[in-house]
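Only one protein chain is missing from this complex, and each of the others stays in its spot.
Moving on, here comes chain A:
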Amino acid sequence: MSTFIEAERLSLRYDDVTALDEVSFTLTGGKIYGLLGRNGSGKTSLLSLLAGYRKPSGGTVTVGGRPVFENAEVTGQLCLVRGTGDAAVSGLKVKELLEFAEHLRPSWDAGYARELVDLFELPVDKNAGTLSHGKQSALGIVVGLASRTPVTMFDESYLGLDAPSRYKFYDALLAEAMAHPRTMILSTHLIEEVSALFEEVLILDDGRLVLHDDAEALRASGSAVTGDAEQVDRFVDGMRVLGEKRLGRTKSAMVYGELDADRRARAQAAGLDLGPLALQDLFIHLTEPANAHQGETP
């Protein structure tokens, strides 16, 4: 099945709160996508809509050209793992929960699930609700990976996991993505730790999509321009400035957009220092309150 995902002016409102505001994007599928955003930016709302857990208040979302909500043909191809939430409320033992997951997904791989259970050292005879936070997250990860669904989404699945377990998750995810390519979407704010895994990145801020691009393009897109304040102002004129710092006559401006050789030469001639901006810094500046609502999707 095609995993071409299309969101068109997708909105979600709870009473008078707008969780997601006319978000539009296209994911061609078969890649690892990073969904970044601060707490309350709309990540979980967006994933809930993609998984068909909720009905959009406005706009549409389709997978393979077909609407998701209340469409069993589509939702059977999707798997959303939400933090630790689902394991805790079930009241089932770990092995029962895995059997239930197997029953739901025709693409389930039981042998692979057992390997993952061993990897994360999950006690299969224990009640899932009594597991530690980290083990519940790990259980969710096992369900997501072993489901082998064409679209698999992990919503902050690292919560409660210690660093060694998080790296086990990243390694397993990458190995799985290479052995059985499919669409995987990870929401996170541990950017530095996982961003190398992403092929594309979407950044949500205050319910809006402020950016969607190739991860590699983003790494080339942020620069810090530092030097004499007047010269910096002249240089960044007309560019998208994400933030500024000033100390005396020296100013540093964070700009978004790749700088070509011509611009670099101009900076050098003006005595300005150009430094790269890490993805994490780019994320922080793009989602700063001062920048809210002036976002644009390329």
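The criterion applied here is as follows: a residue touches a chain if its C-beta (ideal position, glycine included) is under 8 Å from a C-beta of that chain, and two chains touch if they have at least 3 such contacts; residues count from 1.
Just so it is clear, contacts and distances are computed from a predicted model.
One chain of the complex is hidden; its UniProt record names it "GntR family transcriptional regulator", one of "Ion-translocating oxidoreductase complex subunit E", "GntR family transcriptional regulator", "Hydrogenase-4 component H" or "Phosphate transport system permease protein". Checked against the hidden chain, the listed residues A:Leu104, A:Val124, A:Leu159 or A:Leu174 yield one contact partner: A:Leu174. Across A:Ile5, A:Ile141, A:Leu161 or A:Leu197, the residue that sits in touch with the chain not pictured is A:Leu197. Although one chain is hidden here, its contacts on chain A can still be listed: residues 31-32, 167, 170-171, 174-175, 177-178, 191-192, 195-199, 215-217, 219-220, 276-280.
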